[in-house]
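Note that one protein chain is taken out, while the other chains of the complex remain in position.
In order of appearance the chains are A and B, and numbering begins at 1 in each one.
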Amino acid sequence: MRRLLLALAFLLLMASTWIGLTRGQIDPVQRNILYVHVPNSVCALLCFVVVLVASIGYLATGGQTWDLVAAAAAEAGFVFATILNATGMIFSRAEWNVWWTPSPRLVTSAILWFLYAVYLILRVSLPDAQRRAARLCAVFGIVAFLDVPLVYISARFIPDIHRPNFSLDSAWQTAALMLGMAGTALLAAGLIWLRTSLLRDSRKLEQELLG
Amino acid sequence: MREAMAQDKLTGAVLSVRAVSKTFVTRPVLRGIDLIVPASEAVCLCGINGAGKSTLLRVIAGLLRPDRGSISIQGCEVRREPEKSRRQLGMISHASMVYPELTVSENLAFAARLYGVPNRAGRIEEMLTGTGLSSYRHDRAGILSRGLLQRLAIARALLHRPAVLLADEPFTGLDADATENVLTIFDRFVREGGTILMTTHDLHLGLRCCARVAVLDRGVLILDARKEEIDAPRFLADYLSYARSRR
Partner (left out) sequence: MKDMWLGLRAILLKDIVVELRARQVLPTMVVLGMLIVFILRMASESAAAGAGVPVMGAAALWIAFLFSGLLAQERSFAAEQQNGCIDGLLLAPLDAGTIYLAKVAANIILLTIFEAVMVPLVLMAFRLHVAGWGRLAGVLLLGNLGISSVGTLFSAAVQLTRTRGALLSIVVLVLLLPMMIPASFALLVLFGALPENVVGSGSFAFVGSFRAAVAYLLAFDAVFSVACWLLFGVVVEE
């Protein structure tokens, strides 16, 4: 089932790329990175929502699976956030000749990346078996999520240097973008699922060895 | 549960532990512990290291949540009325819970405020005299010897006149004199109606001050009997060989 999901995701992404690059090319060429940038941005946020829900679930029920889902979602989200920042920087370099500048979008992406990074560091640094450690991560997951809208609002205090007009003209472009979104979302789901079961198996193994 | 609590009131059980179980990740530490202790009784809880004694005490104190079961103190269920039940409880553990930068009387004053003790100054005076710490009242807790520190911890624990005193290894690191002091304080507490649940490795001391003995093994109470019911020397010998065999 998982393999099916990931295969489907891959197909959708391929379709999106092909359509985007052949039929739906945006002019100038660097703007095509939009097809990667936007889906990743959406998925990075979606993964954060998963982390939030899983963290709340863990605190409410104490079930280990919730904890593992949060960890998996954070890892996936981190990947998306990294790609988000990278594509953002590439775009910025191509469009405005600077790798990075404190514009709202870039600042928001950067802080999102930092939130994920700190979450992952917490997961790695804390002793695994302790329930307090898992609870700390869950609490951080919730508080960090509360941070996100505040980040968006505070970024309003910075003027956008040039606000490029991202209007999608042809139906092909819209299609490519939609396919990209769907593909990335499925990829996210598949990765989280895969990672959760990997974590569960490794946890079980650990307990059997130490038990 | 309500019948159990009503039963408590009838029998006058001050501390009642019912079917308490606790598992740490995969390791079951407490398995269905039942323990009912009335007023004016001291129970000595024995067991080898890792048997779950400290865990049981922490669960009763409310510092750990049990996976199953319930604990009531003076009829107040710990989970349902946490603040009311905590008022009835005093605890001394391995850590002294005392602030080294504050003086002896300041530490007691702080505890008195936390528990809302009426007539603070008078009560603190009483405790200082009762534990023999009067001459140390202005000394910073950080410079006290182990024996004095333990006495301070006891004073702190009994300041608010709890019904139950939980003592985790109260005699560790104490010399003969200090031990006698502590035993006297415990005796007085029990005589005045208090209940003590203590853990100790030193069975001689345990049997000296406690009227009841319980043995915890791998999370289960394998013995719970009054001192009169057991043959003390044989019990001590049996316990020693049991402890050796479990090593």
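Of note:
Just so it is clear, contacts are C-beta pairs under 8 Å (C-beta built on N, C-alpha and C of every residue); 3 or more make two chains touch, one makes a residue touch a chain.
Note that the coordinates shown come from a computational prediction; the quantities given were computed from them, not determined experimentally.
For the options A:I158, A:A175 or A:L194, the residue in contact with the chain missing from this view is A:I158. Contact with the undisplayed chain is limited, among B:A19, B:L102 or B:L223, to B:L102. Checked against the hidden chain, the listed residues B:R18, B:R86, B:R123 or B:R151 yield one contact partner: B:R86. Although one chain is not shown, part of subunit A still touches it, namely residues 59, 101-102, 107, 111, 114-115, 117-118, 121-122, 125-127, 130-133, 135-136, 139-140, 142-144, 146-147, 150-151, 153-161. In the full complex, subunit B touches the hidden chain at residues 58, 61-65, 82-84, 86-87, 89, 91, 93-102, 106, 110-111, 113-116, 156.
We adopt the following convention: only the chains that are shown with their structure count from here on.
Annotation: 51 Å between the Cα-based centres of subunit A and subunit B.
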